[in-house]
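A protein chain is absent from this complex, but the other protein chains hold their places.
Chain lettering (A, B and C) follows the sequence in which the chains are written, and residue indices restart at 1 in each chain.
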Amino acid sequence: MEWRRSYGRAPKMIYLEANFVQFKEELLPKEGNKALLTFPFLHIYWTDCCDTEVYKASVKEDMQRWQGVLRLHGSVDWLIVVVESDNKKKNKTNILPRTSIVDKIRNDFCNKQSDRCVALSDPLKESSRSQESWSSFLTKLRTLLLMSFTRNLGRFEDEMRTLREKRTEPGWSFCDYFMVQEELAFVFEMLQQFEDALVQYDELDALFTQYVLNFGAGDGANWLGSFCQPVRSWNGLLLRRPIDMEKRDLIQRGEASLLDLRSYLFSRQCTLLIFLQRPWEVTARALELLHNCVQELRLLEVSVVSGALDCWVFLSCLEVLHRIEGCCDRSQLEANFSHTVGLWTYATEKLKSLGDLCGLVSENGPNSEDLNKTVDLLAGLGAERPETANSLQSPYKKLKEALSSVEAFEKHYLELSHAAMEMYRAIGRLRSARLVGKSLAEFYMRKGDPQSAENFLLDSLKSYVSESWSLPLTHTRKQIAECQKQLQKMDEYPSHISDHIYLQTSALLASDANLSDEERKHFCQEILTFASQTAESKGQQKDPCVALSMSSFTQLHELRFRPASALVHVGAVLQLELHLCSLMPVPVRVEQLAASVHFAGEQPGTTAQKRAAQNPDGTVTFPAASPVSASPALELCEIQEHSPSDNALNTAGVVCKNMHLLMRRHDSTTSLDTPITAPSALAMDDGAQMLKAHDVTLLPGNNSIVFTAPSQKPGTYTLRQLCATVGRVQFVLPHIYPVVQYEVYSQEPQLTIQPLTENLLAGLPQQVKFTILTGHYTVKKGDALQLSNTDSMPVLHSSKCTARILSSTGELVGESALSIQSSEKVTSISLPLTPPYHTLEFLLDVLCHIPSSPARVESEHLTNGQISHRARSRARFNSGMAIIDQKVVFSQQCVFSVWELRWSGVPPVSLQCVFLASFAPADAPDTALKPYSYEFAVERVSTLYSVRAEIRPAAGEQHCRTGTLCRLEVSLTRLTEPNDTDRSDEEFSETEGLRTSRLMYEVIDNHSNWAVCGKSSGVVSMPVAAMATHKVQMEIMPLFAGQLPFPNIRVFKYLPHHASVVIQPDTDSCLENDSLSVLDKALEDQADTASLRSRGSVQSLGEQQPRGVPMPKRQAFGPGQVFNGTQGRQVLVLPGTDHHVLEVNVT
Amino acid sequence: MTTRDVPLGTVQIGICSGHVNYPLYIRSVPTQGELKFHYTVHTSLDVVEEKISGVGKALGDQRELYLGLLYPTEDYKVYGYVTNSKVKFVIVVDSSNTSLRDNEIRSMFRKLHNSFTDVMCNPFYNPGDPIQSKAFDSIVSAMMVQAC
Amino acid sequence: MTVHNLYIFDRNGSCLHYSEWNRKKQAGISKDETSRYKLHYYETPTGIKLVMNTDLGVPNCRDTLQQIYSTLYVEYIVKNPLCVLGETLQSDLFNSKLDSFIRALPFFSVRAA
Partner (left out) sequence: MSRQSNRATDSKKMNSELFTLTYGALVTQLCKDYENDEEVNKQLDKMGYNIGVRLIEDFLARSSVGRCHDFRETADVIAKVAFKMYLGITPSVTNWSPAGDEFSLILESNPLVDFVELPDNHSNLVYSNLLCGVLRGALEMVQMAVDVRFAQDTLRGDNVTEIRMKFIKRIEENMPAGDE
């Protein structure tokens, strides 16, 4: 039926079972009744009386009595049923009395609640009336029943709450309260409201927990005392019964121990949860519960037999697991390992600790006291419960068996731990799995089975390494060392391997900063002792040496070349200094430290990329080994082979420089622990070249060792490996990375000759510098330098000539005088003794002169021909033509020939010349001479005008100021009387009978120091007379303070558009400006005079110009024709008083 | 409030970097239990990763950084927190330490996260290195002291 | 009223910018104007100098110049890392901005209206 409750709780379908009992007064609930069920809820009075008299006579008071009793017991749930039978109705025809009965009863008893009285017609009769009367009756019955139930339930809950409120009062007992609330839970359970039931238990749980915590915090409730009693039985949880009555009774009697209470609570919760199909919650809660219990017992300081809890937990875990397995199938379980695995591991741990406790793990089984312990523990288990008695996999049996014997224990323990590991693996919790594995390994070690242990350890080690968890790493490694030592004892592997492994590990440990000094020293000692003992003592023939990776022994920090260039000539000393940081805790004496060097012949192209790794200061720094050594990036470099003859490219290719290193990476993946097969690796590398240092003592921390590198053969030397030998132990750095190289070169002697001046001048003696690079050659006594003379450039015998001898690095080694014999053919210079790779330099005087030879006609003719082409020049043809005939021309030599031009007549403005020479390479004189010609012009220069200027401050000032107007006075002076030759390029105009030439001046300032105000340019007409002067004045304003340079003053020839047009020199400026504007524009877009000039020259052939708008033109003077006296002049300008606006008035 | 027989400061904090799970910072007081603690934290990463992946599936992007109780052991409670950059914070509390409820832990993580961000902002700190910042140290130790 | 031209000089006095308006004929001074004009001058503490030639009708332009400096020169030249300070301004952006700014001035007008 549907159940609606107050407080808007959702309606629920519930199932309520009721049965009829005969009314007895004593059944009615007494005061303070705690029970919630098993007492009458609804009272029904049946009557079939249909006769008013009878009713009045007996029935009525009977009813009243009944009512009274009910009221007495405060029960308001009653119903009166009037059964009508028709047989009585027959004789009575009028229906009034019958109806009146019901009505009577109605208004007698149920005055307001008329529904408390129902009429029920004869059930035996098949009539619609009876039908619906029945159904109405039943519904009524149901609702009333439910109403009363609800009322009671409500009342109960209220009572319960009030009881809980009382919990702070002294007399209060948890157990009583527990019973009450559990009653409620039962009711809900009966109503199949498992959620609500569960809530009740959870509330109890929480309440209890809170108490325990408070107790921990100091304020204990006295009732807790009963729970603090020492634990006597620890037969874990029991989840197979719906209700564990014994425990319930214990609680009821207030004798339950904490474990009892907890177990009971949990078993109930478990049951409900399983009803609710939430098994995984069970497991989660279970784990929580177990931990919690352990904590609580500690907190309450309950005395427990050592190991008892372990038993309890172990049993409980298994019990829960069994229960769960009971209620769901395989696939579900596998899908939910993550929920169960916790319990498995917990059980495993507990079993392990039990094993330790009872001495079942030690190699030599349990001793007597262990056995006693075992007995006590088993006693605590009590007898097996009937539920599990017949199942042979029960936790109880398991535990008993496990504790019975060493073997059994091992079996069970392994079983459990493997199960746990498998599950962890299955759900991908590898770290957890490994942790289990580690404890398993510890177990094996205890059992003296290092082999099985090692794998687990190595496995977990790997993960710690890869994630660089130093502490666990160290710890695990220590364990490994331990077990490897044992392995070493028992000759499982061929001993050199096991030695190797062990030593490697101890090397790592010795260098491990996480360990204490003592430990480190111990492991270091392990190595040293091993190293010191001779091969014989170990009684083994094959390779006595053990090679370990150096990274654990020392670290190569830095490598320094001297000289820094790492590039020396054959035979020179090249030192390289290693900076090693020893990781050992104690000084270690190394018999030999050797670096293997790989030699490769001269290879152009490789040299360039070598520098990449090496800093300019000749040091190579090596990256500190990072915890996760990612395999190095492959290092490609370009190799080019040039053919020795002509330096042409033969082959080009890409080479992987560090292939050896990459390859090795592959074959030994875990370089840290597995043996690198280094002994052979060292032997290889065409082992010829080795850098050795003997008897080095490496102190802890930084050391530096100096090697002198071999440099006999020219070529590239690459450092490949480093190996430190301590007795039988070799520490090998299998590859030095980044690549370290140095180069050795050899060189042929060379002679270079260079004039001191950049050009040799003909005719006068000059010094020439001779430089000899001896290269690999040693200048011995009597060696001489022979120069074959040329008569064009003889070597002058200088009295004293000393040579300076410089070392390859350029410092002066010595000086010595040279003796020079010269015949007419050769000059031989005897050289002083000079070691190889030195430079010898000295100066010689030479004279190069041009031998005079008869001028050859045809060549002359040729030249004349050339010249005749240059028109407009008045040059005499054969004027001082020189034909030079130089025998040999050295490279970088200059030949000079000097001419003088004499003018027979008036010199031209410019004389065009051409220089011709014929030449052929010295080695092939017979081939036809190739001509070489160079044209140049000799210009006549004569200054026509000079320009001067003055800048005067504004009136009243004695200095110019920024922002104030100043007066610029420009004066133009004609220097010379123009002669007729100039007519061509100067225009004259006759005005008032005196010849004037018109000039245009212009003042502009590219540096804009000056603001030129108003008219910046104009035209003046110069009288054609020497020293004729013209002055112009204008206003300019300095924009800056300081020494300002004068503005630019330019002067141009001014060519009016038509000579006939008369232009007054003093016409108003408009016209000028007008005309000038053009020029200005010209100025703006092409400021440099050169272009202007060309422009001018174009226009100077004005005749061809189409007759368009007549335009005046201007033409720049040739270079030097105008002397500008203002250039470079400066005038002092003082900063103006800054008023920002000023009005300028220009007229 | 400090509870009885809880040794002062059994709060331990570990931070592990992104996907590679290097320990960036591990701090534990008192130091005697350190090794065990390291193991615990390292193992807890399993659960963290499980949760990350799980959560990723469940709630998609609107992710809660706080992962809550990773797993209880008999004497530790291990809580987890992971940033969106997959930096994992783990706090291990002695399970007898009842003063720390979920909210306290939550706020501790938040505080950690903030100061961790500051560390990351230090231009001289290059991500992935173990954290040596003194400021961070002091903050953490303050947190631990008041936690216990 | 009209604006003739504008110079910008840097602290060393080299001309960074020159532009002019309302000038038919280019010369020292345009011919159709009277030869009277006003030269406005503004210098910043850093020695940037702005010179503007207007005709006499134009009132004090100090603010205008200051504005040119602060809103145009600084914004488009100084803050443009590609513009090397102390070199002639090549920024077209600046030029166009300046032009529109000047043309927007109240006393700017193409012809004496």
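Keep in mind that, in the parts below, contacts are C-beta pairs under 8 Å (C-beta built on N, C-alpha and C of every residue); 3 or more make two chains touch, one makes a residue touch a chain.
It should be emphasised that the depicted structure is a prediction, and the values quoted were computed from it without experimental measurement.
J.: Write down which of B:Thr43, B:Thr73, B:Ser95 or B:Ser133 is the residue touching the left-out chain.
T.: B:Ser133
J.: Name every residue on chain C in touch with the hidden partner chain.
T.: Against the left-out chain, chain C lists 11-14, 44-48, 63, 66-67, 69-71, 73-75, 78-79, 85.
J.: Quickly run down the residues of chain B that touch the omitted chain.
T.: Residues of chain B in contact with the hidden chain: 118-119, 121-125, 133-135.
Going forward, only the chains that are shown with their structure count from here on.
J.: If every chain is a node and every touching pair an edge, decide which shape results: line, ring, star, complete or other.
T.: line
J.: Would you kindly tell me how far, in whole Å, the mean C-alpha position of chain C lies from that of chain B?
T.: So the centroids are 66 Å from each other.
J.: In the complex formed with chain C, which residues of chain A make contact?
T.: Against chain C, the touching part of chain A is residues 963, 1007-1009, 1011-1017, 1037, 1039-1040, 1070, 1073-1074, 1076-1077, 1080-1081, 1084, 1138, 1140-1147.
J.: Where on chain C is chain A touching in the complex?
T.: 7, 9, 13-15, 18, 25-29, 31, 35-43, 49, 51, 56, 60-62, 65
J.: Tell me, which parts of chain B touch chain A in their complex?
T.: That would be residues 1, 3-5, 20-23, 34-35, 38-39, 42-43, 45-47, 50, 71-74, 95-96, 98 of chain B.
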